[in-house]
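With one protein chain withheld, the remaining protein chains of the complex are depicted in position.
Labels run A, B and C following the written order; every chain starts at residue 1.
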Amino acid sequence: MDNVDRRHFLLAATAVGVSATPGVVATAAQPSAGHAFLYQHEPVPLPFKAGAVKGLSEKLIQSHWENNYVGSVKALNIVRSRLQQALTDANTPAYVYNGLKREQLLRTSSVVLHELYFANLGGDGLADASVRSRIAASFGSFDAWESEFRKIAQGLGGGSGWVVLGYNTQLNVLENYWMADHATGPVGTTPVLVLDMYEHSYQMDYGAAVAKYIDAFFTGIRWETAAQRLALTRQG
Amino acid sequence: MDNVDRRHFLLAATAVGVSATPGVVATAAQPSAGHAFLYQHEPVPLPFKAGAVKGLSEKLIQSHWENNYVGSVKALNIVRSRLQQALTDANTPAYVYNGLKREQLLRTSSVVLHELYFANLGGDGLADASVRSRIAASFGSFDAWESEFRKIAQGLGGGSGWVVLGYNTQLNVLENYWMADHATGPVGTTPVLVLDMYEHSYQMDYGAAVAKYIDAFFTGIRWETAAQRLALTRQG
Amino acid sequence: MDNVDRRHFLLAATAVGVSATPGVVATAAQPSAGHAFLYQHEPVPLPFKAGAVKGLSEKLIQSHWENNYVGSVKALNIVRSRLQQALTDANTPAYVYNGLKREQLLRTSSVVLHELYFANLGGDGLADASVRSRIAASFGSFDAWESEFRKIAQGLGGGSGWVVLGYNTQLNVLENYWMADHATGPVGTTPVLVLDMYEHSYQMDYGAAVAKYIDAFFTGIRWETAAQRLALTRQG
Partner (left out) sequence: MDNVDRRHFLLAATAVGVSATPGVVATAAQPSAGHAFLYQHEPVPLPFKAGAVKGLSEKLIQSHWENNYVGSVKALNIVRSRLQQALTDANTPAYVYNGLKREQLLRTSSVVLHELYFANLGGDGLADASVRSRIAASFGSFDAWESEFRKIAQGLGGGSGWVVLGYNTQLNVLENYWMADHATGPVGTTPVLVLDMYEHSYQMDYGAAVAKYIDAFFTGIRWETAAQRLALTRQG
């Protein structure tokens, strides 16, 4: 807690609905909304054992969670503290402030995307009939969806980025999105299935063999999670 | 339906399960979801008379809607057709396909953001008490929110980008986001108030005087729209 | 000189080969290289009268130079001072430091590109035979070059970016480059002809009529400048 002062911690702890007193469980059924400037994010644990994902090693999953995801949480919290300082400093030019806002955007979406990714991993890769038919209704067939999703992923090999199946609430379309890095992303879209294509997601296990990683991901999708997200979007 | 040929309409109509026979009304009370590959977007008219926005000229608003927004709708529709062709062409490398997916992302978010922007413009600039208190709850005070929102906007002067007040559904925080261009954006976030900072939003009226444009925007915000969007997000 | 302390000034003055004593002219025939951390850039005046460019108004040119170019020079100098402070502060995380390095890159290339742009503007638009033949040798014909250069420019309409005819010294090819913003750019390439496609380059005169601006640019190219730059590159 080096970079966060006690006051921040108390406020943040209240914001996320947990008690600041160790051992005392928060009573709130759902966390209340956080403070735009004071919010500090707590890392979400892996929703499965690091060694339990088919096709991806325990070492890779553990490093991915610990170094890349938790690393982004820590960076996000520090950037937020820096923003708060900068906001009260009249000497900070707007474009310098925005340099921090850019890092905030990048880290926020890194945190969000990683949490969505891990939550839709660790399953048996089998989509049930209702998910399959909902996807088929939008893409013509489930295979047509999978084919495009895999193609986007393949094209991101060797660099950074994400593939997102999402529901665009302004266009009312369930479609696949290409993202170049954490900071890219479709506005007003509910993510349904998220695939991390940064090289730290696969290099340790597969080197440059991107296609093998994509296969592994499909084998280990936790479709129940995607189904829950999909259920929150408008039906076709 | 100028930009959509009959075949596309029939396919799309079939795809979304409504009747393609003229005169037969679909029973769904709300528009059904579009087809991921066949969908073609129809431009949404300005929700006000082009000359009715305080502080922004009719000529500017009309050009912004016609050239930049409708231009993006047309481009999006053409890019979608190209993607459909490319998907069935086995010779298209994945990275060439992704070049089109990038343009799709850029144009989709341009369309979405412009529709959100015009819809939160053309008002009297006065936020009612409930909106003010909801924003104050997150930012400490309404003024603290406005101060950061304006600072981000100022820093984007002379380039491209957007400022978005949005509710991040993963972090449960209502906060301001900096965006470098249409393709940037926070994932899993519900947009509440959207400000276009591309130079075509103000150069014609204000030249490089960015601060005057930001003033004009605040004078003409249609807060009723922002309030409706905010009402759909979780309370703090 | 608000943001630069006296010591900096003296060092910077020495670095650019001028005397720090008012009235004493530096004897160096060419400015010596600047200091990586202490360097502060001086704005270069327009190489022509603001009203002397065919097809672009005095008001537009003056605003472009004063607000966008000089604005970037000022921002660059401030960002450089901030970097120097950050470098000596052990508490600055590397990714926060890089936020400033990103702004430095953006502003540096904005400054460089604007200086190159103004320097290849204000002419009669007529390329002499040697330039034409050198370009034709690379592109098949001078018209083929112009056609691609114009197409890239057209595609950048409504957003930000640059078109650069440049000589890639690693590939030994004279070719046209698309650039999304100041921070994009081909590595190891000598710029020969530079066209600013940010909307502040034309909106004031032409609104969204991009093609008219491109015509105006071609009418006012100072080809002598491009020829001098080309002469420094390897012959085909």
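In the analysis below, a residue touches a chain if its C-beta (ideal position, glycine included) is under 8 Å from a C-beta of that chain, and two chains touch if they have at least 3 such contacts.
It should be emphasised that the depicted structure is a prediction, and the values quoted were computed from it without experimental measurement.
Novice: Check each of C:Q62, C:S81 or C:S138 against the chain that is not shown and name the one that touches it.
Specialist: If we include the chain that is not displayed, C:S138 is the one touching it.
Novice: Pick out the residues on chain C that sit against the missing chain.
Specialist: Considering the whole complex, chain C reaches the absent chain at 16, 30-37, 39, 41, 87, 93-98, 101-102, 104-105, 108-109, 111-113, 115-116, 137-140, 144-145, 147-148, 151-152, 154-157, 164, 167-168, 170-180, 183-191, 234-236.
Novice: Spell out, residue by residue, where the missing chain touches chain A.
Specialist: Residues 59, 63, 67-68, 71-72, 158-160, 180-181, 198-200, 203-204, 207-208 of chain A touch the chain absent from view.
Novice: Extract the touching residues of chain B with respect to the undisplayed chain.
Specialist: Chain B touches the chain not shown through residues 75, 78-79, 82, 93, 95-96, 99-100, 102-103.
In the analysis below, only the chains that are shown with their structure count from here on.
Novice: CA centre of chain B versus CA centre of chain C: separation in Å?
Specialist: About 32 Å separates the centre of chain B from that of chain C.
Novice: In angstrom, rounded to a whole number, how far apart do the mean CA points of chain A and chain C lie?
Specialist: The mean C-alpha positions of chain A and chain C differ by 38 Å.
Novice: Whole-Å distance, chain A centre to chain B centre, using C-alpha means?
Specialist: The computed centroid separation for chain A versus chain B comes out at 23 Å.
Novice: Give me the residue numbers in chain B that touch at least two other chains, ranges are fine.
Specialist: Residues 180 of chain B each touch two or more of the other chains.
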